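For reference, the structure discussed in these notes is given below.
Shown here is a partial selection of chains from the complex, left in place.
Chain naming follows the written order as A and B, and within any one chain the residues start at number 1.
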Amino acid sequence: MTLEAKIEAVLFWKAEPVTVVRLAKIFNETEEAVKSALTILEEKLHSRGVSLLRKDDEVALRTAPEAGGLIETLAKEELTKDLGKAGLETLSIVLYQGPISRREIDYVRGVNSNFILRNLLVRGLVEKVENPRDQRSFLYRPTFDLLSFIGISKIDELPQYASVRQEIATFNSTPIEGEAPVSEEPTSVTESI
Amino acid sequence: MTFTVRQPSFEGPLDVLLNLIEKRKLFINDISLAKVADDYLAHIKTLGQFPLHDSANFVLVASTLVLIKSKSLLPGLELTTEEQGDIADLEKRLKIYKKIKELSVGIKERFGRQISFEPEQRKIDPIFSPDASMTITSLSAAVSDVLKNLPKKEFLAKVIVEKVMSLEDMINHLTKRVTDSIRMSFKEFSKNDRASKVHVIVSFLAMLELVKQGIISVSQERHGEDIVMETEYLGVPKY
């Protein structure tokens, strides 16, 4: 049995995201080997009923987006697709700029994002992870569910993903006259409240 | 769905500002910001009561616009490095926010259209497998932690009042600087448009005064009020 077939079996059985590190450990292989097997698996699944989703350090199998409407009619429970303006803005920021801190989200939106972030966390559309540069704060990033709802298998399949990230980075690094670039420590008024 | 925001049409300060700029089909720069400053001040005046958490944001954007406008009326007005920074920062935020709003249209169109479904949970017969951490003591401690981390009602009025008060000082100070600057640079104005320019500045100062009154009423509304806020809690869920 090839490594990609074994990975497929495990992902099928687990039915939830698994990290590359974990897969490497399970099969006693290097992470590199797992990654190239994943690329093969991804190709094999092309134009099939199942697709491989990759995000951060994790992978998962899900039904192909093209079959979405079909599965939706079979699923008993009702889906909520309404996001609202605040939810939509915040998700867009997390998608295009994530992982990102709440301070930075507030900074871009100009309003406090506490409640909307909690809402999105509860809905499982964003997740928070520890901020590697500051243990006391968190960074927010997209979940597999979020990618699934948008029907993409990798974050860089988002329209204009690379160019937008580049563009925003340029805004952030343009030095303000007489000041250090603000990108490092974006401050927001309500932060301290 | 669930957890719907109660005021779905609520607009933040950047939203308001961006709309004003786009309504006039302008680019984002200090010239366009100076043009829409009066509209913005007039707008926040009509809000009467600022949305609870964001009053300081509204007023802070207002004060930056006041700076931009003052500078455009009185080119001789000296701005501090910090003030220049505030102006550049506002332009930058508006540009990023504009981009995000454009992108969110695309996200909205895609969201829920073609969903990749997570497989249903595999049917496995459960096997009772507790671990050592499951004791009455640890479970009751865990539930206490949950309760402790619930978003709390906190009395935060004082902080907001202080912020708004310091902004009031700032506008007072700015008004004084603009007034002084007019006196000093009066000779700079050419004879021909002196009257109209003075008229513009006077009405601008009147506008500032109105905003200041608005701020004072904002700070008074806050007094002694309970404000509900979520505190961000520590502890990362491990899955």
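As a working rule, contacts are C-beta pairs under 8 Å (C-beta built on N, C-alpha and C of every residue); 3 or more make two chains touch, one makes a residue touch a chain.
Since this is a predicted model, take the numbers as computed values, not measurements.
Summed over the whole structure, each shown chain label occurs as follows: A x2, B x1.
Rule of thumb we're sticking to: only the chains that are shown with their structure count from here on.
The geometric centre of chain A is 26 Å away from that of chain B, both derived from CA atoms. Those residues of chain A whose C-beta lies close enough to touch chain B in the complex are 12-13, 15-16, 51, 53, 60-69, 71-72, 75, 79-89, 91-93, 95-96, 102, 107-112, 114-116, 118-119, 122-123, 128-130, 136-138, 144-145, 147-151, 153, 159-160, 164, 167-168, 171-172, 174, 176-179, 182, 188-190, 192-193. Taken together, the chain B residues at the contact with chain A in this complex read 1-5, 8-10, 12-15, 51, 53-54, 56-57, 60-61, 81-82, 84-85, 88-89, 92-93, 95-97, 99-101, 103-104, 106-108, 110-122, 151, 156, 159-160, 163, 229-230, 232, 234, 236.
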